[in-house]
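Let me give you the structure first, and then I'll get to my questions.
The complex appears here without one of its protein chains, the remainder shown in place.
A and B label the chains in the order they appear, each numbered from 1.
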Amino acid sequence: MRKALVVLLVVVFAFAGCQAEGGKPTALPTQAPGQAITLEFWYSLGGSSGKVVEALVAEFNQTHDSIKVNATYQGGYAEIMAKVWSAVYAKETLPHVAHLGAAPLLGETGAIVPITDFTDGPNGIDRSLIRDAFWAYNSAQGKVWSMPFNNSVPLLYYNRDLFLRAGLDPDSPPKTWKEVIEYGKALTQDTDGNGEIDQWGFNTHSDTHWYLSAMFLENGAQIISADETRVLYNSPQAVAMLELWGKLVTEHRIMPPAQHNEAKSDFLAGKLGMFLASSANLPSFEEEASFQLGAAPLPSLAGQDPVESIGGGSLVIFQNEDPAMLDAAWEFVKWMTSPQSSLYLSTRTGYVPIYKDALAWPELASYLEENPLRRVPIEALEYSYAIPIFVSLGTSDGQLRKAVESVELGAATAQEALDIAKAVVDADIAERLQEQE
Amino acid sequence: MFGGELRSQCNVLALESTGRYPVPLKSVKNWWLSWGRETCTAYLFLLPSFLVFAVFTFLPVIFSLVISLFRWNLPRQPVYIGLDNFKWLFTDPIDAPAFHQSVINSFYYALGGIPLNMAISLGLALLLNRRLRGVELFRTMYFLPTITSTVAVSVVWMWIYHPADYGLLNGLLLRLGLPPQSWLRDPRLAMPALIAMGIWKGMGYNVIIFLAGLQNIPAHLYEAAEIDGAGEFAKFRKITWPLLGPTTFYILVISVINSLKAFAQIHVMTQGGPLGRTTTIVYYLYQQGFETFRMGKASAVAVVLFALLLVLTFIQFKAVGSRVYYYD
Partner (left out) sequence: MSGLVGSRLAMRAKLWRHPRQMVFAALWYVFLGGAAVAVIMPYLWMLSTSLKGTAELFTYPPTWIPRVWRFRNYLDAWNAAPFALYFFNSLFVALVVTLGQLVTCSLAAYAFARMEFKGKNVAFALYLSTTMISEQATLIPSYLLLKELNWLDTYMALTVPFLANAFGIFMLRQAFMTIPRELEDAATMDGCGRLRFLGQVILPLTKPVLASQALFAFMNNWNSYLWPLIVTTSKHLRTIQVGLRYFVGQEGGTQWGIFMAATVFVSLPVVLVYFLVQKSFVEGIAMTGVRG
């Protein structure tokens, strides 16, 4: 029995070994001249936004005879990252183009081509037409790796009906965090008088790390040291902002503790006055809310500008030995991120146009006439800012969410929570940098 | 090729020997002749399943063992670091407490759920072991959660546990004049809430197994007991419970394994929170492997989990298994 096992293992290992030896990085088949080039494209947007991506791809295929794009949904940002990373490691077949979040992290693997190789090439684009923050959002280690595609910013959504009922002016939503607290107190109510609060003033969506980072920046805190080896989450400015966040729960009692997963349903149910969430939600809120919807930029500190930190996904082009394939891939990416496509995407989803002069486009202007709320995220781009993309971003996001949770539940002070977050993230960065050597 | 050779050798043996246990020929010194005809046949029968297990379970497990000796943060190349990942799991000032917490959480989930689940399941099985009208309908219903995907079920249970007043459970509490709870978002209640759902989900399977065990108890034993004037409770204590021993033991072993492997409901409902109170070992492994892509550390956790399950199962066999009454 044992011998049989050994024999079998040896056979399988040997087999695996042979394969590994002969197995070069599997490049996608190169194209014979004269034929239409077929591009594989992986994307990670589901639901109604996914439909818009598919429509764009279909439109591209219709207008391009020499290139055919084959688009496949590969799960959300987390799943597509797991897929791409294991494929990169295993040298498994990668697509030609992919759409994913935190795309610049792929840069150091050598699997993707810096997008500037194309944007600054003969068939390039004028990069100055696109907002700087979007380029920063797609950069790591001093290189721009990916092309901004579907981007969103945090918005303060509010229920105009509840504002009116609480005696607040729905046309002047809170601009500062101090006003958020004031408004929140007026909105937090026990409407049926049973002794339990059933209408809350304020809450955020579950990606609390995103809003907290933006708040750090609003108070002048830095995210990471210049050499990108340490996060600066326990600076006094940062701690002050998490303290402010915690007080929304513990002192002002305008937000229920740790219920960010349910906040969206509370908002749609008309049981939450103000809701901090991505602008990507705008179309679905417009469709599903049974009340008058309002939207405003992220609140800021008195006398300061808000920091609208960018979120969302980007397009990357994978390495390929055949320049014709790379050219075709760029042609596709260029088309997908052109002003026309950007207009199409931003009028059908809650993602924002990436071009500086978007508000001057006549088509967009007339669209905004009819849909005034859609103007809010686009105008907020004036304050757009990219949180740096660094090696331990995944760990960092998780640690910030944990810190928020601990403070909301009273398990730690803001200082303690952020000290821990910093320690964990720093250790993670150190480990990852050590490997690079 | 391997199989074909074996088979031809077995055929030779089959021709040369007549009895059920063949006498090996002295002249042939082939090592596996001494195995005998039945052993040959048996391994041929095991071959298909063994190949699948070997390639898709044992090999990956060996692979995991190897990976646990490397620092391997995808997409970077692995670096050999010996037992550092294990040292890290047990001594790192930040991660060791988190890992210990995950072990405690796993045991909380298992110990909190299994006894209650088994008690309820046995109770229902005893009730179902009657030929009354509707028995089959009930049986059918109880089993439904077992065959529905955990993900689908978890999504529905999030509505039940919704902290607002329109959550099903809170709605009920409010009608009864009781204070609503934030269930999955409350560090004290999150794990009990998961356990309750786990019981709902796993009960049907246990009920069926118990029921099968009950139906295998010969009726004449009860009849004899009744003649002796034994009451329902005495019959349960003297006949049902001891004879159900192997069934109970089987359910116990399976439940421990399944509890420690529970993942999907945590992934959907709590993501390990609040305050890490529902981060079980498997979820911790998932966080290491698929949220931060630390494959070496994830593999170390996997190895510990596997060892833990082996030890637990072994203990169960030693402590309980030897004492169950086998009826033949």
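We adopt the following convention: a residue touches a chain if its C-beta (ideal position, glycine included) is under 8 Å from a C-beta of that chain, and two chains touch if they have at least 3 such contacts.
Model, not experiment: these values are computed from the prediction.
Peer 1: Looking at the whole complex, which of B:Leu83, B:Leu111 or B:Val151 touches the chain that is not displayed?
Peer 2: B:Val151
Peer 1: Which residue, B:Leu83, B:Ala234 or B:Leu310, contacts the hidden chain when the whole complex is considered?
Peer 2: Going through B:Leu83, B:Ala234 or B:Leu310 one by one, B:Leu310 is the residue touching the chain not shown.
Peer 1: Write the list of chain B residues that the hidden chain touches.
Peer 2: Spelled out for chain B, the touching residues are 20, 35-36, 38-39, 41-43, 45-46, 48-50, 52-53, 55-61, 63-64, 67, 124, 127-128, 130-132, 134, 137-145, 147-153, 155-157, 159-160, 164-166, 168, 171, 175, 200, 203-204, 208-209, 211-213, 215-216, 218-220, 222-223, 246-247, 249-250, 257, 261, 263, 282, 285-286, 289-290, 295, 298-299, 301-302, 305-306, 309-310, 313, 321, 324, 326-328.
Peer 1: Just the residue numbers, please: which parts of chain A touch the chain that's not shown?
Peer 2: Given the touch definition above, chain A has residues 1-2, 15-16, 19-20, 23, 42, 44-51, 70, 72-77, 79, 82-83, 86, 90, 92-93, 95, 101, 152, 198, 205, 264-266, 268-271, 277-278, 280-281, 283-284, 287-288, 290, 311-313, 350 touching the missing chain.
By our rule, only the chains that are shown with their structure count from here on.
Peer 1: Indicate the whole-number Å distance between the mean C-alpha point of chain A and the mean C-alpha point of chain B.
Peer 2: Roughly 38 Å, centre to centre.
Peer 1: Which chain A residues qualify as touching chain B in the complex?
Peer 2: Interface residues on the chain A side: 1, 3-5, 7-9, 11-12, 78, 82, 85-86, 88-89, 106, 109, 111, 194-196, 198, 256-259, 261-262, 265-266, 269, 271, 392, 394-395, 398, 402, 405-406, 409, 411, 420, 423-424, 427-428, 431-432, 435-436.
Peer 1: Within their complex, state which residues of chain B touch chain A.
Peer 2: 2, 31, 43, 50-51, 54-55, 58-59, 62, 71, 73-76, 79, 94, 158, 162-166, 174, 179-180, 182, 184-187, 273-276, 287, 290-293
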